[in-house]
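Complex shown without one protein chain; remaining protein chains in place.
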Amino acid sequence: MRIQFKTSYDHDIRLFKDGWQAFLYIALLALMVVLPWLIDDFFLGEATNVLIWATCGLGLMLLTGQTGQVSLGHSAFMAMGCYACVLLMEAGVPFILAFPLGGVITGLVGALIAIPALKLHGVYLAIATLALAILTDDLIVMLEPWTGGVAGKFAPAIEVFGLEINRWSSPAAWYYMALIVVLVVTLFYRNLLRAPMGRAFAAVRDSEISAQAMGVNIARTKTIAFGISAGITGLGGALMGLFAEVFNNETFTFIISIQLLMMIVVGGLGFIHGAFLGAIVIAFLPQVLSIATDSLGSTVAIPGLETGVFGLIMILFILFEPMGLYGRWLKIRTFLELFPFARKDMFRRQKSYLKTERLR
Amino acid sequence: MEVLQLLISGMANGCVYGLVALGFVLIYKATEAVNFAQGDFMMLGAFVTLGLVNPEFMGLNFWVALPIVFVIMGVFGYLLDLVVLRALFGQNQVAVIILTIALGFILRFVAGLIWGHEPLSLHSPLALGDLRMGTLVLGMADVAIIIVTFLLTLFLWQFFQRTKVGLAMQAASQNQMAAYYMGIPVKRVQGFVWALAGIVAAIAGILYASKGAIDPNAGFIGIKAFAAAVIGGFGSLPGALMGGLIVGIIEPFAARYLPAGWSQIAPYALLIGVLLFRPHGLFAQVRVKKV
C-alpha cells in the first residue's frame, strides 16, 4: 500500500492523489490518443460509440449518482440536445458553436423542467420523467415540420475549422471529437465534485433536512443539478444523433432512458468511472451476444435477446454487486493492496435502515 | 349515442389500466417498492391463460384453467418476493425501480421465446361479440370487463376492511416497524401482497386479452397504468381504479375530438399536470417528515 504524506491542503484538492495515480491516468489518456492506430475502423466506431454513451451517462450520473434523483426521462434531453444542435446547424450556425449551444439550451430547458419537478421525490420523480420521455417521443412526431417526424432527419455534414468530420471518411476525427467532448465533460464534473456545489449535491442526496440546516438551498441545488445533467446528456444526444447520421423519434425512445439508467448502475452509481464502464458494457453487449448466438449455430436473430440479457445482468448486479463494476474493482484493488492482510468481512455490505419516503 | 359508445369502451380500457394500477398500489402500500413490471405481470398472466386455454396449446376448459392461472401467478409473485426482492430489503429505491424494470425486460423476452411475437387472441368466454341497439354498438367484452373489475375492486376493498390478513396488510403498510413490533409477520405479509398482485395482474391480463390480441409488448400499458396510479394518489385502491377510468376515458375522447396525436399524449400530459398541481394525486393528503 502506498502511503501519502499530506504536506498541504492541496493534496485533497488536486485532481490526482499522487504521482502514481497521475501517471496511470496519463498513460490511459495516451492509450486513448493512439487508439486509432491500434484498431481497425469498425472497432474505432465502437469506441466512439462507447464515448458517446459515456457522455450521456455522465449527465445522468450527476443527477442520479451525485444528487440522488432518479430520472427515467433522459432520452428527452438527448433528443433535445440533438434537435437543437442540428436545427442550429441548419440555420447556418457553425457546428463548433451549434454543438455547445445545443447543450446550453438543453440545460436551460432541463432547469426549467426541474422547477416543478422539485416537489417530487423518488418514485414520483421517476414516473414524471418517464412521462416526459414518452411525451417527447410523441412531440417529435407531432412537430414534424421541424423535426422531420417519423421519417426523421439527416444529420448535416460536420465541419470544424475547415476539417470535415465524417464517420466513414474520417473515423479517427470523429473519435477524437467524441474523446474531446467526454474529456471536457469529465473535467467539469470532477471540478464540481471538489467544489462546494458538488458537496451540496451529496448533501441533498443524503439528507435534505440537514443540507438545509447547513445553508444549502435545496431547490436551487436540485435545479442546477438537473440543468447541468440535462445539458451534458444533451451534448451526448447530439453526438449520438450525428453519429447515427439519420435519426427520428425512435432514436430517442424512453427505452434509451432506461438503458442509460441501467448502464450507470452496472458501471457503479456515484462514480465517474461507472459511466465509462457502463458504457463499455452497453456498447459491446450486442457484439458479444451476436458472437454467442452465432457460435451456438443460430442464424436468426432472437428478438428481445439483448434487452433480456441486459435485464438479467442488471438483476445480478443489483443483488450481488450494488456498487457496480467500479465498486467491484475498488474491492479487488483494496484486496490486492492489503494482500495478504485483507479480511473478508472488510467488504461486508452495510445494511442500511429502510429509509422511508412515505410519511404516513 | 356516440358519446355513450366512447364512454363504455373508454371505461373498459380504463378498468384494465385500473387493475394494473391496483397491482402497483397494493405492492407500494405494503412494501414501498414500486413494481415497474406490473404491466408485464399482466402480459404474463394473459399468456399463461392463453397457453392453458387456447386449442393450439393445451386446450383446457377456461373455467378449469382459471384457478390454475391464479395459482401459477400467485406463486410467481410470492417466489419473486422471496428470492429477489427480499434480498433488497432496506436498500434504496433506485435499486428496486431498476430491478423491476429489468424484470420486465426478462419477462418480455421469455414470453417472446415461448409464445412468439405475433399477436395472439385468447379463447375467452368473455369475447361475446357485439350488442347492437339501434345505432349503438356495444362490445359485450367491454361490459363484462367493467362488471368484473367493479366486483373485484369491491371484493378487495372488503378484504382489506374485514379480514384479518387484510387488516394486517394495512397495518404493515402504514408503519412497518410498528406492525413488526405488534407481532404482524411483516415479511410474510409482503410475500402475500406480491402473490395477490400476481393474481390481480392475471385477471387484468385475461380481461385485456378478451378485448383483443396480446403480444409480449402488451406490458407497456403498464406505463399508462402508472399514470392512473399517480393520478389516483398511489396510496389508495379506489383511487387507482378512478385514475384508471380517468385515463381510459380521456383517450377515446381525445382521439375523437382533438387533433391527431393528442390522444397519445393526453394521459401523460394529465399525469404531469396532476404531479405539478397535486403531487400526491387527486385523492391524497400530504404530511411532512418529522425530525
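To keep things simple, chains are lettered A and B as they appear, and every chain counts its residues starting from 1.
By our rule, a contact is a pair of C-beta atoms (placed from the backbone, for glycine too) under 8 Å apart; a residue touches a chain by one contact, two chains touch by 3 or more.
Rule of thumb we're sticking to: contacts and distances are computed from a predicted model.
S.K.: What protein name does the UniProt record of the undisplayed chain give, "ATPase", "Response regulator", "Amino acid/amide ABC transporter ATP-binding protein 1, HAAT family" or "Transport permease protein"?
M.R.: "Amino acid/amide ABC transporter ATP-binding protein 1, HAAT family"
S.K.: From the list A:45, A:171 or A:270, pick the residue that touches the absent chain.
M.R.: A:270
S.K.: Tell me which residue among A:39, A:209, A:301 or A:332 touches the hidden chain in the full complex.
M.R.: For the chain that is not drawn, the touching residue is A:209.
S.K.: For the chain left off this view, which of A:44, A:224 or A:305 is in contact with it?
M.R.: A:224
S.K.: If you put the missing chain back, which residues of subunit A would it touch?
M.R.: Given the touch definition above, subunit A has residues 9-10, 12-13, 188, 191-192, 194-200, 202-203, 205-207, 209-218, 224, 270, 350, 352 touching the missing chain.
Operating definition for what follows: only the chains that are shown with their structure count from here on.
S.K.: CA centre of subunit A versus CA centre of subunit B: separation in Å?
M.R.: 32
S.K.: Quick check: in the complex, which residue numbers of subunit A touch subunit B?
M.R.: Residues 64, 70, 72, 116-117, 119-120, 122-124, 126-128, 130-132, 134-135, 138-139, 141-142, 209, 258, 261-262, 265, 269, 302-305, 307-312, 314-315, 318-319, 322, 351-360 of subunit A touch subunit B in their complex.
S.K.: In the complex of these two chains, what residues of subunit B are touching subunit A?
M.R.: 28, 32, 34, 84, 87-95, 97-99, 101-106, 108-110, 112-113, 117, 174, 176, 216, 223, 226-227, 230, 234-235, 261, 264-265, 268-269, 271-272, 275-276, 279, 286-289, 291
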